[in-house]
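Following: one structure in structure tokens, then a few remarks.
Every protein chain but one is kept in place in this view of the complex.
Note that the chains take the letters A and B in the order they are written out, and that residue 1 is the start of every chain.
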């Protein structure tokens, strides 16, 4: 980054050593190393509802000594016609040091970052279907915390890949960590258009994607998209694209299963898998707080 | 309790000495004894709106050093189809140490307590019409703070007893504290079905319940239930079931009047009684914060 004020817009802005430092720091914090004290304030601006991500950032902020302010944008000044840039400039003028922004509009984070006054940091907490960098980074930290080295491994990403910002940020991160092959699988209309990048393959079935996979990442399916894709109900979708215990028999012997949450039990994932011994789902949640603490420390130059 | 992680589900789980310790501790805190510092975090999960109870728990949490997180469940992940168990497991994985839950569904608290990971505490802050243990306990602490000993006294509980979780928890608590007689009065359709327990009597009128009563507990009436019970408006209800100053003339000379709030002035209680010298209503609110501090201390083994 050329600007002296750090923002986290997506994983592709980060140098390899920054990615490694963030992952290592999250793991160190999870292992009990004391966090930095930042003495700063952060505003959570969520234009889409999200309890889990907002609370994760809020807890992370408090643990590094930051004062979190929650702003529910549904009823905020933007409903009075104020632009996001003006809302951000106002918060900056009030002394807010960091904005955590979730927004459905692709590109709005980089546009806002360019408009922010120096010294005010921006974190992308979800950007349409394009990016969710803290999720990809916490997934990497989760693997690391379990001693799993991505290099040389086979990853399967399954479900509504097309609209998933988690998958989008992951597809930028995993190749840089040396992942050997990324298999994508899901309903045809829910796979990304165009040809896959090098190292990425499309699979015709869930089982084909899972065979010999080391890391299986299930994605949340929205009911509306399920309907439009030709699966009229959850049971039908689960039959074709829901991960069940028997699918894991042909995966790598020590494979792990991940999901960004919230999970739909019996839809994209069977309860027996979500709660099973190969599931890292709650570990992802746990590492999420530590990764967001590491991100705050990094923003303020402490990592 | 056999589990080593303490939960507060209802008063009947508590041993006599635990009840006594909680009441004494709340009174000590109210008298200025310094609270413990718990260094824990608590999430307020309110599936029914409640400013007063939520703020009471939030203030109590902050005073014992806990970080409170508010989650308005109307717009939370459960609207995305996540189960309450998964929401709770997610919050626990984030490092939340305690959940304060208000929910309309009877039985959901004990079900959730059984599913929580060890070390995560649950407080019942209102469970359908079944239980509201912190209210019953704070009522007991309010009496104690005024030097009123329940043993041998006559209590009157008046109004919509049938749907009141406050009355339900109270009916489990007061006999254990030695209350001599509990009179219940209210519209016939709003009294509990079946025969009264030993020590409980049904009264045909408000005046009959109040005669010689030492403690008079008025319950909030909901407009919808008033209508359906045959009282077409507030004035008609007030004429039959509203506590007015003249009713107190035949009560015990030093009787007290309580109400869990929020009060409907001129409906179940006349303003002159609510604001009168026998009213403990604001003292209940004051003691509520101290009782919730005591509950947090007890959960974490400090009381």
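Before moving on, here are some points about what is shown:
Basically, a residue touches a chain if its C-beta (ideal position, glycine included) is under 8 Å from a C-beta of that chain, and two chains touch if they have at least 3 such contacts.
Every value quoted in this text rests on a predicted model; they were computed, and no experiment measured them.
Set against the missing chain, the residues A:43, A:143 or A:273 yield one that touches it, A:43.
Touch with the chain that is not drawn comes from one residue among B:62, B:191 or B:252, which is B:62. Interface residues of subunit B with the unshown chain, by the touch rule above, are 49-52, 55-56, 58-59, 62, 223, 261-265, 282-283, 285-286, 288-289. Contact residues of subunit A toward the unshown chain are 41, 43, 67, 69, 71, 75-77, 79-83, 86-87, 89-91, 93-96.
FYI, only the chains that are shown with their structure count from here on.
Note on chain placement: the centre of subunit A and the centre of subunit B lie 41 Å apart, centres being C-alpha means.
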